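One structure coming up, written as structure tokens, with questions to follow.
Heads up, one of the protein chains got dropped from this complex, but the rest are sitting where they should.
Letters A and B mark the chains in the order given here, with residues in each chain numbered from 1 onward.
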Amino acid sequence: MSDTKTFVYMNRKAPYGTVYALESLEVVLIGAAFEQNVKLVFMDDGVYQLTKNQDTDGIGMKNFSKTYSALGDYDVNQIYVCEQSLKDRGLTLDDLQELTYEDEDDDWAEKSSIHLVSRDQIAEIVGSADVLLNF
Amino acid sequence: MKFAIQVNEGPFTHQASDTAYQFTKAALENGHEIFRVFFYHDGVNNGTYFGVPPIDDRNVQQQWSELAEKHDLDLVVCVAAAQRRGIMDEDESKRHGKGTSNIAPGFRISGLGQLIEAGIQADRLLVFGD
Partner (left out) sequence: MSTLHTVNKSPFERNSLDSCLSVAAEGATVLLIEDAVGGALQNTAVASTVSDAMGKGVKFAVLGEDLRARGLSAERVIDGISVVDYAGFVQLACDHDNVQNWL
């Protein structure tokens, strides 16, 4: 498969209450091996997926939040977080875990994968997609 | 046009699988190609052969199986999601010592890579879910 497509993963659901966040992340990790152009959008309740200090001991479920920090190693480093969705939930960037990658075009400098975006910018990202995956 | 279809919900609780089925059927009737139907999350439950709905209700699994036979459709159930939810073919069943398999005719079990490949190969991917 030589053709490269832009895959946009739209994440709009909170973790744990339903399985969608976990099983979406599994698709992202498997999909990384296909060397496509991958963008992740977190909007609406999807922003809850990225909060830091998640502690699932009390609910008896696996805490998969640390997996997000491995995305940079899989060359998944275009992560777009809806600023309005954060604001609506009383959250800021400081409430989210830091997600970084090493930029091979810039002497492997460590950079943030997270970009805060407006709804207009999300519209552009949706417009740029060949494939939109929703869970 | 070449379509890929993703189904995220099982039969009966949500309309998702019914809508996906009607869309797929309409696409085929209008001369389009269905590259693959990929069942993920609870969608894997569409692939169990053990559902016995009342006689006056539709049998969602059977509808998919019959459509697959008629049009040589590729119905793929995600292996990881299927293992979590107890959907097994004979190989999987033997491997896990379960003694019986329950995958319906026309469905096959494979990995998530099949979904990504469908996204790459198809002209359009549609997702049906909750």
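In this section, a contact is a pair of C-beta atoms (placed from the backbone, for glycine too) under 8 Å apart; a residue touches a chain by one contact, two chains touch by 3 or more.
These numbers were taken from a predicted model, which means no experiment stands behind them.
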item: Options A:Lys52, A:Lys87 or A:Arg119, residue touching the unrepresented chain; value: A:Arg119
item: On chain B, residues whose C-beta touches the chain left out of the figure; value: 1, 3, 8, 15-16, 19, 22-23, 25-27, 29-30, 32, 124-130
item: Where the missing chain touches chain A, by residue; value: 10, 12, 43-44, 84, 119, 122-123, 126-132, 134-135
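Here, only the chains that are shown with their structure count from here on.
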item: Centre-to-centre distance between chain B and chain A (centres being mean Cα positions), rounded to whole Å; value: 27
item: Contact footprint of chain A on chain B as seen in their complex; value: 6, 8, 40-41, 80-81, 111-113, 115-117, 119-120, 125, 127, 129
item: Partner chain B, residues of chain A touching it in the complex; value: 1, 3, 5, 7, 19-20, 23, 26-27, 30-31, 33-34, 36, 130-135
